[in-house]
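What you see is the complex with one protein chain gone and the rest in place.
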Amino acid sequence: MSQPAAIEVVDVSKRFGPRWAVARLTFTLATGRALLLTGHNGSGKTTLLRMLATATFPTAGHIRLFGQETRAERAALRDEVALLSHASFLYEDLSAEQNLTLVARLRGVPQAKAAVAALLDKVGLTTRSDSPARHFSAGMRKRLAIARLLLKRPKLALLDEPFGELDPAGIRQMEALIRELKDGGTGVVLATHLVEQGQSLTDERLHLENGRAVGAQA
Amino acid sequence: MSQPAAIEVVDVSKRFGPRWAVARLTFTLATGRALLLTGHNGSGKTTLLRMLATATFPTAGHIRLFGQETRAERAALRDEVALLSHASFLYEDLSAEQNLTLVARLRGVPQAKAAVAALLDKVGLTTRSDSPARHFSAGMRKRLAIARLLLKRPKLALLDEPFGELDPAGIRQMEALIRELKDGGTGVVLATHLVEQGQSLTDERLHLENGRAVGAQA
Amino acid sequence: MSGHPKILAGAFEVLRKDLLIEWRTRARLNALIFFSLATLLLFSFALGPDSELLRKNAAGYYWLGILMASVLSLGESFRIETENLALDGLRLIPTDPRAVFLGKAFGNAVMLWLLSLIVLPVMVALYDVTIREGVAQLAGLLFLGCLGISAPGTVYAAIASNARARDVLLPLLLFPVLLPSLLASVKATGLIFEGDPMLQLRSWVGLLASFNVLYWGLGFVLFPKIIEDD
Amino acid sequence: MSGHPKILAGAFEVLRKDLLIEWRTRARLNALIFFSLATLLLFSFALGPDSELLRKNAAGYYWLGILMASVLSLGESFRIETENLALDGLRLIPTDPRAVFLGKAFGNAVMLWLLSLIVLPVMVALYDVTIREGVAQLAGLLFLGCLGISAPGTVYAAIASNARARDVLLPLLLFPVLLPSLLASVKATGLIFEGDPMLQLRSWVGLLASFNVLYWGLGFVLFPKIIEDD
Partner (left out) sequence: MRHWTLTYSSQTQALLWLPMILLALVLALIGVHVFDPKARRWTWKALAVIGVGMAVGQPFLALSWVPPEKYMGDTGRILYVHVPQVWMALIALTLNFGASLAFLLKKSWVSDALAEASAEVGVLFGAVGVTLGALWAKPTWGAYWTWDARLTTAAILLVVYSGYLALRKFIEDPEKRATWSAVVGIFAAVDIPVLWFSVKWWRSMHQTQSNPSTVDPLMTAVLRYSATAFLALLAVFIYQRFLVASAKRNEEVALPEALPAVGGTP
């Protein structure tokens, strides 16, 4: 095993109260590959992604990213993993620019100011960089959350419904972005209900039903 | 003019702070027809829909629904208009069933209990009817919000990104539902970024750019 | 459009919903009780072990405890309405805004009243007071006082819940306005504890009642202006 | 992985962010000031017009006002973290949870301290007290007392912000734990107001300082357990 797998999920289950959101899931994703995550509403996609991002941890089983156990190595792993989630992680009362600058400084991004400006331009929010996130439309929040994600190139990008709320131009940009990430060697996990679009962007597919993997793993 | 138009928007503008979210918009929609609302992120779709739903009112200009002015006749109009919005309007600590029952009782739906059970079945949440909304996944919330909307057939349905977060089966159901509403004579305004899907469901299209109508109205 | 029976029916539904939420989470009343107990304890701690002093001012401390609890309770009662814009949803059902006011204000009053009744025996033991004028009378007075807090409280909580810094804005707006009616409650309660030889109780209760009429009337008329967005 | 300089840098960023939000909304401190003024008034009003009594218990009322304000301030400081799961975002950046603790607790202490200093002259005038042992000493004592509130306060605010009915839960958890250090603050402040002939001040301040060491140490170690979800 010269290079450890990007993701290694071993018999993972996650319980909320009496209900198992993810149940005895096992799969691996080799480095540099992209995985499509599909499943009906409530099938456990978000829960799985949050576990991969070390935002929460399995009730049972193990997750290893690049060979490192998530629970034990969270500090190191968080530096390399990025999550785009249903929740935007934004501070409502900070402006778009301040939101990004905070993350840039905490991540130690060099030339934070320039990097932030470039990203705001990239997601089309330059003219609104001083507005607080509270005043943003649904799609504008999503765009800001995407910019937040891109401040530092991650080794693994976890994207939970990245196309939602984006306008057609935004969707095309997002697709280009995913390709770019892949080409740069970043692992991608993409959860979406737009199956065709998703399939054209990924190499493998995992379909969840009630928290369990269904069908052959591609 | 035997029958007033379903929607009559006359020179409507809406300001938030220094910024105009909707600017001098004028259009009409005849009764029983369906309108597709498109536009880039932040173009004012949600704001327009909220004004049509009497959730908020124009800074300048007039909106008439079925010949009645929204500001003056809000109580009567709210009985006939239904809004599916980015926000779900759900009480997080009430169960799915309790959320629906509350609305059913306030709307005076006859046989509330049976109606609620039927709708929960329709959106596939029967097994989760006792879970509080707080424990729902993104798509499950959306489904519950849709059920809430359907408790009483509206004369005008305002749908803000109704396909978002729904799984493929949910999207198909939503499409069928829109057709059903149209066939029943309900006016529909559908805001979505999935333009092709939207066009196949509607008769007219209004494209917004920075709060202004762009291009010929179909 | 909306006759009086319809408003009352709406108010009842709103009240029912709030009680349901309270019942499901079972958190508010429990926590409120502990909070006001802690406040009562705090007073006795912060003010030293002078039991004569405590007894003399018992009514004041007691109402302060209720008042502090009311801020938390009112804030919570509108927090559940801001999540998911639930209040918008309620308005658009449609529910008469005045029904929302009546339901919420009454629910808050009942909650506070229950709290005050539950805390009462502890307070009596802690501060060593005697209830001279009858418990039923006291209960009635407490309810009147709680009604007097909850009507302006509901209006102001609706404002604060939509503004920035909601948690701090509510008490800032509410406390000063409540002071006069609170004073009447304190004085009347004090007379019930210490006896009422000069028959002043009546006039304090009358004052409290007039404040109530005024505040409930104002709230009923003005609340719709606050939650309607125009 | 995370050496001490890194924790401090992270704490600084967290503090900076909170101050930025405070600056943009400019709401919290303003509102807190009015709130504690109203609370001071409330005490004097509810406790009748006995100015001798007020002077005697001034220190107690003063700290009670600060404490009540702290509950609101701490709640607000975590409310901004629950919207959009911002705290999750912060953790995943990654930020060391201990840096979050230090930044937030220190920010809250500074906020409370400013509040107490601003309210001080009003309190002195209203309750007619004299500061006998020097203003600088008093300011130092106040800061120590605020630090003593904010460390456990931050821990509990984090717990409460995750639980249901968070607003009411916080004071419930906070008050009992704070009682001893609050008592020390009140006693020491009282001695500064009334003079310290028996040189007891030192021992009360010592007690307060030890509580501080304890609370900050515990908070530093325990806070990560609270915000990490495992």
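So that you can tell them apart, the chains are marked A, B, C and D in the order they are listed, and the count of residues begins at 1 in each.
The rule is short, and it goes like this: a contact is a pair of C-beta atoms (placed from the backbone, for glycine too) under 8 Å apart; a residue touches a chain by one contact, two chains touch by 3 or more.
Keep in mind it's a predicted model, so treat the numbers as computed, not measured.
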item	value
Omitted chain's touching partners, listed by label	B, C, D
Identified contact with the non-displayed chain, of D:Ile7, D:Ile21, D:Leu54 or D:Ala157	D:Leu54
Of D:Ala9, D:Leu41 or D:Ala139, the residue in touch with the unshown chain	D:Leu41
Of B:Thr31, B:Thr59 or B:Ser131, the one touching the omitted chain in the full complex	B:Thr59
Footprint left on chain B by the chain that the document does not show	11, 13, 15-18, 20, 23-24, 58-62
Residues in chain D touching the chain absent from view	26-27, 30-31, 34, 37-38, 41, 44-45, 48-51, 54, 125-126, 128
Residues in chain C touching the chain absent from view	152, 155-156, 159, 162-165, 169, 172-173, 176-177, 179-180, 207, 211, 214-215, 218, 222, 225-226, 229-230
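Definition applied: only the chains that are shown with their structure count from here on.
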item	value
Touch-network distance, chain A to chain C, counted in steps	2
Given chain A and chain B, the chains that contact each of them	none
Junction residues of chain B, two or more chains touched	93
In chain C, residues with contacts to at least two other chains	25, 164
Overall pattern in which the protein chains touch one another (line/ring/star/complete/other)	ring
Residue ranges of chain A touching chain B (in the complex, touch as defined)	16-17, 19, 39-42, 46, 86, 124, 128, 135-140, 142-143, 161, 164-171, 193, 195
Residue ranges of chain B touching chain C (in the complex, touch as defined)	53-57, 71, 74-76, 78-79, 81, 83, 85, 87-95, 98, 102-103, 105-107, 132, 148
Chain D contact footprint on chain C (complex, rising order)	25, 27-28, 31-32, 34-35, 38-39, 41-43, 45-48, 53, 57, 60-61, 63-64, 67-68, 72-73, 75-76, 79, 163-169, 171-172, 175-176, 179, 182-183, 186
